[in-house]
Each structure stands twice: as structure tokens, then as C-alpha cells.
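Take a look at the following structure, please.
Missing here: one protein chain of the complex. Every other protein chain is in place.
Just so it is clear, A and B label the chains in written order, and each chain counts residues from 1 on its own.
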């Protein structure tokens, strides 16, 4: 399964910037375009050995989840929870205008 | 040599012994290191934050405890101070990950390892510099400062944990914690002539370690001796129910293995040279020191065999898919809502939440972090998941299998830690690919979750330290501590003392001649 080597255009980089919520400048997008093309080129190499018969590993140590008992512990105080917030109001975090659904 | 200078040049275990015999107090130890920090920082710049008051308080508390209750039940390193990579959260001490996006954040909680250090009465000297969010191999990507290599202050200390490595190398701290995702403890260890250990994945709790790439990250010790690293790993290691990837087993007997190693008897031990980690791209001086060290191992009775790990050449590529993918998700939370930086969009752009997040992240992240996030977003995107992330996870399986096969032939595997010695500032900054190659020998252990460590193997022809890497099987960390301590002892005999004896420390010259003791 060797898919074509990706080549990034400025528009694609800008689009990835949107998905990443990073307002990349044109200059940055152009620079990233060049760098990512080189990096992507070198890492498509993984496809050479990733055969269908090889199972993927998500976690290097095979463990099963510890399931914790449903017992409450002391929560953060409201003050501590809000302590790092850039802007707060009435015990809540302030978000600028939210437009629509995500 | 001033009394402080003499004091700080001891190993941590020697300091611990002096504490117990009453020769020195924890306050004196902390004060001596604070003095060194003050003297050294102008030329080293290892610290982002020095927590002098807290450290002295902790030292006093330990001294009192020792006076009243004795050392019963405390770990050997109790009372010895330590520096913490600023990737680990510390309650009440600003934690930044060397990023503008977290500047000024004061965590309301302690990482599990910090809780353990506090319980052990080990004062925290401060927070050390790193590449932003641990992304880099030179510490040049810190948003705040550049850390200098004590062996040559014109050169990088490696990264991302250059701050911890330089602090320990320059005697600003006897011990430090690092985090290792692709070599960030071991490679700086190699470049600064210090010991750096990446424990088995899950051997040390990650709770409170700011995530870079969760399936690869591991906290580990930075020290100037193998025994110190073993003692420190015993303090911070063990099962933690707050980390679902923590291994539900006790820490193996590491210090015991190190002490056994110091006897320099390696009869019956099989050492595997990894064929794929050497040769092209490795500096001749690095290879020379490596080969000499291998001969030393042999001279102590070890049997040396060659092993092949045919998929290691794919490890770097797999790493540069898995790591950025996880980075892109782990760093999403820095969005200007709950902590850290908020930047509103420029005039003319709608002042919405989404645009605020984009403006915050544009202003708050450095180039390398942005590069990795964008790459990771791409690798996880619909249509590319199988080709990229999926394939990389398969390579991970292959690397694990390579290790398993190799460990059928040898008890430990060895390689140079880094292909080169410390490079000059700026040398690799414009070439990400060249920078990434620094980690070619360290990355396989992160992909496979195996423990690995770097110890000094001597100086290259350029007078800079070379690192020697040991790998052990998963959950068998003690297996590498024995030959590492043996090699260290053999080398130190040749050198007439630890490698740091060869280090000139002009920054210590200014230390007051009349010390507190």
C-alpha cells in the first residue's frame, strides 16, 4: 500500500492551519510547505515495511486498563480552577463570541 | 577549591552519605547549589525558574525530620536537592514547557514524581530549560533562553532536556529529572557528559508530565553517576493509578544492580552490538570511544555478539509520524481559554472564539511546534490515517519484534547514544531533517517502550563528550544498570575519576572562598 508521496501546496498548508487553529502567515505557510515536503518525503518510507500481516502497536507495553472505583476525591476549588484563566466572569471562563457549531 | 565547589562536585549518593553522617545539612547542600546556580547561570542558562525559598524550606523540613526521627523509612537520596525539567508540573512553581503559550502558568497540582520527591524530602531547586514542549534536540527551540553546554559554551547541550543535562553537568544540581520521548534525556546526557536514563515505558508515572507524545513520553533521571540514576529512579518509579499506562509492578532492584556492576565482573553477560546503529553518519571520534568501551566490557568478562535489528532504519520515519500526530492532539488544549496566553485576533478579523484560538496559537507556539502540529494534523487526517499513522504503528510492532529477537541473543544491547558530539548553535536550526537525525539511535527504545540509558564514554577528538547507550528488555531496567556501572567504574579508573574531572569550570571560580561551612 504505497500511496503517492504527498506534496503540500500553500493552500493545503493553510487548510491544515485552520484545522490546527493556527493563524499561519503566508510566509510561514510557504516555509512549512517546503519543509513538510522534505519531511513527508522521507517518512513515507514506513509504507515499505508496513504489510497487511503486521498488527499495529498503539501502546508499547501490553496492559489492560485499571478501572478505578467510583469514589469522589477532593476537587479543585473554584479559585484554583480559574487561577490560570486569561479572562473570567461570575466564576466562569470567558470565551469570545462563539460562532455556530464547531 | 572552595568548600562549596568541593561539596557540589560529589555524586548525589556521596552527598546523601554525608547528610546521614551529619557532615552536612540539607540546607547547606541546597545553599551551595543555589550559590553555584547564581555563579553559573550567566554562562550556562540552564534554569527557567529557581525556587530558592521553597528549596530552603524543604531542606529545613528534612533537616528537622532527620534530627528528630532519623532517616528510617526514607530513601537513600533523601535530603539531596534536585532540578526539574520544566515539562513536569510543580504546584506553586511556574511551569511553562519553555513555551510562550504557558508563560506565567502556576499549576494547582503536583506531578506524581514531584509528590514522590517531596515525600522523600528532596528539595526542588528549580525548573530547567528545554526545547519548547520538549520538541527539539538542542534546546535552541526554547521560547525563553538558550542553554549552553558546560564543555563548550558555544555549543548546544542537546535536547530537549538541555537544561537538566547542563545543570547537572555544570554542578548546579546533583540530580535532575528529564522527559524522554525520542531521546530527550539520553542525547543531552551524551552531549554534556552526564548520565541519562529512559526507564521502561510505564515504569515511572507520567501523571503531571506535560504530554508531548503520550505513547512515547517517559520521565527519567539525569545524574553524574550510574548509581545516582538508579537511586533516583527507585524514588520516582513504581505503579501509579493516576496513569493508565503505568505498569502495576514494583520498581526492580536498580541500585543493587548498579552496586553489583561496580565490582566490574561481567562474566556470563552477553552484550549485543546493534549493527544498524553505527557506521555512516557516526562521527569517527564517537565510534572510536564506543569501540574502546566495548573492549572494556569484554575485558570484564562480557561476551560481545553482533545483532541485527533490520527495522531500526525505519524507526525514525515512524517516529516522525507517531510523535507529531500525538503532539497535534496533546497540544490542542492550549487554546487561550483556561490557562496561559490569550491573543485576540487583529483588527478587521472577526473577534470570535475560533479566531482567538488561532491567533493565540499562532503567537504562542514557536516554529518547530507549529511544524509538528501541522504534520500531525495531516498524518491523522481522513484518507491518510492508514497510510501514515497506521503504517507507523506497524513499524512499531516490527521494532518491538527486532528487540525481542535481539534479546534472545544478548542480555543487553549497546550503541553510541548520539551520532555526533555537541554541535554549534544555529548549525542545524534551518534543517529540521538534520536535527531529527540526532535521535536516530535513541528513538527505537521509545517506539518499543524498552529501557535505555546513556553514560559518558570519554571525549572525542574535539574534546567533547561521547555517550554510550545500553538497552535492556521491557520491565528489566536493572539488566542495563549492572554493565553500565561496570563500564563507568572501568572508565573512571582509566580517567582517574569521573569524566567531570576533565571539565574546566570557570563559572565556579567566582564562588566565595569562605563557605558557610
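We adopt the following convention: a contact is a pair of C-beta atoms (placed from the backbone, for glycine too) under 8 Å apart; a residue touches a chain by one contact, two chains touch by 3 or more.
Assume contacts and distances are computed from a predicted model.
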As a check of understanding, state which of "Nitrite reductase", "NADP-reducing hydrogenase subunit HndC", "Thiamine transporter family protein" or "Aspartyl/glutamyl-tRNA(Asn/Gln) amidotransferase subunit B" is the UniProt name of the chain not shown. "Aspartyl/glutamyl-tRNA(Asn/Gln) amidotransferase subunit B"
Among B:208, B:285 or B:345, the residue in touch with the chain that has been omitted: B:208
Given B:20, B:242 or B:259, the one touching the chain that is not displayed: B:242
Of B:353, B:429 or B:503, which one is in contact with the hidden chain? B:353
State which residues belonging to chain A touch the missing partner chain. 15, 19, 21, 58-59, 63-73, 75-78, 81-82, 89-102
Chain B residues that touch the omitted chain in the full complex: 88-89, 95, 97, 102, 105, 107-109, 111, 206-211, 213-215, 241-245, 325-326, 328-329, 332-333, 335, 337-339, 353-354, 357, 377, 380-382, 385, 389
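The working rule: only the chains that are shown with their structure count from here on.
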Could you please state the distance in Å, as a whole number, between where the Cα atoms of chain A are centred and where those of chain B are centred? 24
For chain B, which residues are in contact with chain A within the complex? 105-106, 108-109, 200-202, 215, 241, 244-245, 247-248, 311, 314, 317-318, 320-321, 328, 332, 335-342, 344-345, 350-359, 361-362, 365, 367, 370-371, 373-375, 377-378, 381, 384, 386-388, 390-398, 400, 432-433, 436, 447-450, 474-475
The residues of chain A that touch chain B in their complex are 1, 3, 6, 8, 13, 16-25, 28, 32, 35-36, 38-40, 42-51, 54-61, 63, 65-66, 68, 76, 80-81, 83-87, 93, 95-99
